[in-house]
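After the structure tokens below, expect a handful of questions from me.
Every protein chain of the complex appears in place save one, which is left out.
Here the chain labels run A and B in written order, and each chain numbers its own residues starting at 1.
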Amino acid sequence: MTSVRVDEIVARFGGELIGDGARSIVQVATLDHAGADEISFLANPKYRERLGYTRAGAVILGRQAAADCPVTCIVCDQPYLYFARVSQWLNPRSRSAPLRHPTAAIEAELPASVSVGAGASIGKGCVIGERVEIGPGCVIGAGSCIGDDTQLYANVTVYPGSVAGRRVIIHAGAVIGADGFGFAREADGSWLKIPQIGRVVIGDDVEIGANTTIDRGALDDTVIEDGVKLDNQIQVGHNVRIGAHSALAGCVGIAGSATIGQRCTVGGGAVILGHVTLAADVNVSAGTLVAKSINRAGTYTGTVPFLEHANWLKNFSQLRHLEALADKIRALEAQVAHMVRVAEPEKKS
Amino acid sequence: MTSVRVDEIVARFGGELIGDGARSIVQVATLDHAGADEISFLANPKYRERLGYTRAGAVILGRQAAADCPVTCIVCDQPYLYFARVSQWLNPRSRSAPLRHPTAAIEAELPASVSVGAGASIGKGCVIGERVEIGPGCVIGAGSCIGDDTQLYANVTVYPGSVAGRRVIIHAGAVIGADGFGFAREADGSWLKIPQIGRVVIGDDVEIGANTTIDRGALDDTVIEDGVKLDNQIQVGHNVRIGAHSALAGCVGIAGSATIGQRCTVGGGAVILGHVTLAADVNVSAGTLVAKSINRAGTYTGTVPFLEHANWLKNFSQLRHLEALADKIRALEAQVAHMVRVAEPEKKS
Partner (left out) sequence: MTSVRVDEIVARFGGELIGDGARSIVQVATLDHAGADEISFLANPKYRERLGYTRAGAVILGRQAAADCPVTCIVCDQPYLYFARVSQWLNPRSRSAPLRHPTAAIEAELPASVSVGAGASIGKGCVIGERVEIGPGCVIGAGSCIGDDTQLYANVTVYPGSVAGRRVIIHAGAVIGADGFGFAREADGSWLKIPQIGRVVIGDDVEIGANTTIDRGALDDTVIEDGVKLDNQIQVGHNVRIGAHSALAGCVGIAGSATIGQRCTVGGGAVILGHVTLAADVNVSAGTLVAKSINRAGTYTGTVPFLEHANWLKNFSQLRHLEALADKIRALEAQVAHMVRVAEPEKKS
């Protein structure tokens, strides 16, 4: 691990140095656990008290917290973003020399800079970019295209004919391009499969989490635009389009033909129903079911509070009677209005 | 890709031809994107306007839409089902010559018609049917039985002793037969594992989505009946039974010992709790939690609408006070009734 001086960090990324610029830094760490050769950050004012006892060599923070910092600090406008840049600098992607494991089954022609792990298989006609890393156990179906510098961790499956851009990261166990869930129903209730002949097309700089699945299109393609970030265990149905720089948290489900605008965020466990459209810059809260389109940027929520179980039982049983409650209120309003008229006739005349 | 004439399609599947029967068709496509040698369909009246500008060579549609169709069309009663048949005809399952990849680890005797991909492993005593395809990286545990024409995509895991029928499709990353979640609790709160000695038994014509998991039974078997369709990322607990021709959308969770009747549908992200029974022909809406049995066919829903966040905060905070609201309404009703009696005594006499 290389070391850098705090003043080198400031020279590279800007900000104002307060304290010892010659201090040597080897890694990033939390305020709680950073040691003398590590740099930490304070982005959330809630954790400001932790500054008091940090042993970090330096801290990245905003102007208003600088006075409280007992150690060397870098003052900047966006401490978290600044920290991300420093961490990327200190933790570059590790690259070993390109490897072709002897147990890999490679049927396509690959650039010399490509690495293929043990037991991976690459089908006929695949077009693989420079410096692509294919992890152990990955299976890349015939005719797929993968752009430069893309990295597939272990045991990823890419179905035939899929397309991924440059600098894409796909985590272990992800499945790209499986058949969408498309069936026509016979009169007897059984299902006739609709061949799924579209593709999955993934843009540049996309990250796809572990065990996430993205289905191929039924007829047209499923499209993940540039810069989209998908967490683990997400399901993306056929013909979905996810707009550039949208970020979806774990366990989200996106049903077929939904369209997510650019720069949207979707919280964990949320479900977006089929054929729904989300405008750009929509934020969907965790656990929310989106059953109809959202045409305006903003934050949308549809979850219920939790309660102690006994309390929940009493309160939530009323949900079966909300219409009746509303009816009773209407009836009371009518009665009371009538009584007011009867009791105080002079006011009306 | 072979081409067929529109009149050949009609000769094979019926319906009424209007227009140029000699037109040659090579593929199916959407109304928006179909070209002159592709056939499209109109099933949902909502998309009827798209007929106006389609460049499809032919369109499959219902009687009432035929007048609006500017190109050759096939008129039939169930356009979507008809389209499915045509698409299956134009897109038959591709089969290469049976392959035994040299890196596969095969400990069972297999018919000559079976294909085994790179790095797959097949345990001792497995009984594999004719024309079965085992994708790269699949692991089939000892003593499993797989019926004729079944297809496993890449990286599927089948635990020992599992059973799958004929023409089953299992997508990448699915796990069949892992241990159910069965533990007895010790006095100190720790958990003692219950050995899971049942099997998974899957019928004919079942499709299982990518990264879906089906646990083996604790004592008896977990059973997936004929024609069931499971989307991606579904969890099926131990001793569940799913009735024939039921279809479950992505991210559904079925807890242990639940029983789903025949021809049920379950929407995405729904959760069916343990030991619950669903009658035949029950439709559970997406995102619904089914906490008790449903004894009658029909559609059942239990989800909340989403709102803009500020609006949600005001409205949904009332959920903690529903019982109190109901109490207030009862009190008001009593007071008003009393006042009515006092104010209008003659009416009561």
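Basically, contacts are C-beta pairs under 8 Å (C-beta built on N, C-alpha and C of every residue); 3 or more make two chains touch, one makes a residue touch a chain.
The model shown is predicted, which means the values in this text are computed figures rather than measured ones.
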> Among A:162, A:222 or A:262, which one is in touch with the chain left out?
Replying inline: A:262
> Which listed residue (A:15, A:57, A:117 or A:161) would be found touching the missing chain in the intact complex?
Replying inline: A:117
> Among A:150, A:196 or A:232, which one is in touch with the chain left out?
Replying inline: A:232
> If the hidden chain were put back, which of A:9, A:29 or A:134 would touch it?
Replying inline: A:29
> Of A:72, A:115, A:155 or A:239, which sits in contact with the chain we cannot see?
Replying inline: A:155
> In the full complex, which residues of chain B touch the absent chain?
Replying inline: 103, 105, 119, 121, 137, 139, 141, 155, 157, 159, 173, 175, 178-179, 181, 183-186, 188-195, 197, 211, 213, 215, 219-220, 233, 235, 237, 251, 253, 255, 269, 271, 273, 284-285, 288-291, 298-305, 307, 311, 314-316, 318-319, 321, 325, 328-329, 332, 335-336, 339, 342-343
>> In the complete complex, the non-displayed chain touches which residues of chain A?
In response: 27-30, 32-33, 78, 80-81, 83-85, 87-88, 90-91, 101, 103, 117-119, 135-137, 153-155, 169, 171-173, 205, 207, 209-211, 227, 229, 231-233, 245, 247, 249-251, 262-263, 268-269, 281, 286-287, 303-309, 312-313, 316-317, 319-323, 325-326, 329, 332-333, 336, 339-340, 343
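Methods note: only the chains that are shown with their structure count from here on.
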>> Based only on mean CA positions, could you tell me how far chain A sits from chain B in angstrom?
In response: 25
